[in-house]
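Every protein chain but one is kept in place in this view of the complex.
Entry: subunit A
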């Protein structure tokens, strides 16, 4: 989005105030309202969709496949598709690899385990249909919903196949819910001495810098890193601001998780 010099300076001034005055009237720790759907893709093991008030929309589908553990090193595969971006741009590849590292590390392999020889491998397909702000938060939220509502076929054959091999066989109708904690990622924009969560496109455009802060199991985790939210003015960030941003996330994270968990 291109802002005129006047618009830019007006916005910047407002956001510099204490407390910051955001164009849509939110407080610095307030999210835009989101709308979610889950479990609408019959063919997937888990699916979710989130629509933001600005029209950004993300769909995640989770499929599970039975793999032999000895021949598979990663039990999670992530595929990202953002409309308007080619698959091989660094933007997409970055998103993809950060998501993959996140999930590989934090989806427990016990929850995917089937037998001594076999396990499920999850294929997480993230599709951003339209996007007006930095999409990582949206993507992790949607994935969170999808993972939280993933149902895996129930194994009926013997679980111990170490000595006597069995080909896994499954119940024809029943599923087990995928149990576990899943990470999410927050985006914080830094403007002057202020930090605001979930910046919208105008806020991103005038921000000095951006931070992504990951959250898992009740505490912030790595990666916490800066991210370029616009093409122009990137300024350095005081360490103090980073700590404050993390505190902000700590303040809101549990509420976010609770509201995501209550999604139906």
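The definition used in the following text is that a residue touches a chain if its C-beta (ideal position, glycine included) is under 8 Å from a C-beta of that chain, and two chains touch if they have at least 3 such contacts; residues count from 1.
Methods note: contacts and distances are computed from a predicted model.
*Asks:* I notice the complex is incomplete. Of the names "Piso0_001301 protein", "Ribosomal RNA-processing protein 44", "tRNA (guanine(10)-N(2))-methyltransferase" or "Small G protein signaling modulator 1", which is the UniProt protein name for the chain that's not shown?
*Replies:* Checked against "Piso0_001301 protein", "Ribosomal RNA-processing protein 44", "tRNA (guanine(10)-N(2))-methyltransferase" or "Small G protein signaling modulator 1": the hidden chain maps to "Ribosomal RNA-processing protein 44".
*Asks:* Can you tell me which of A:4, A:18, A:90 or A:167 touches the chain that was removed from the display?
*Replies:* In the full complex, the listed residue that touches the missing chain is A:167.
*Asks:* Out of A:118, A:144 or A:186, which residue would touch the omitted chain in the full complex?
*Replies:* A:118
*Asks:* Using the definition of touch stated at the top, determine which of A:153, A:183 or A:199 touches the missing chain.
*Replies:* Touching the chain that is not displayed is residue A:153.
*Asks:* For the chain that got dropped from the picture, name the residues of subunit A it touches.
*Replies:* Contacting residues on subunit A, toward the hidden partner: 42-45, 64-66, 118, 152-153, 155-158, 161, 163-175.
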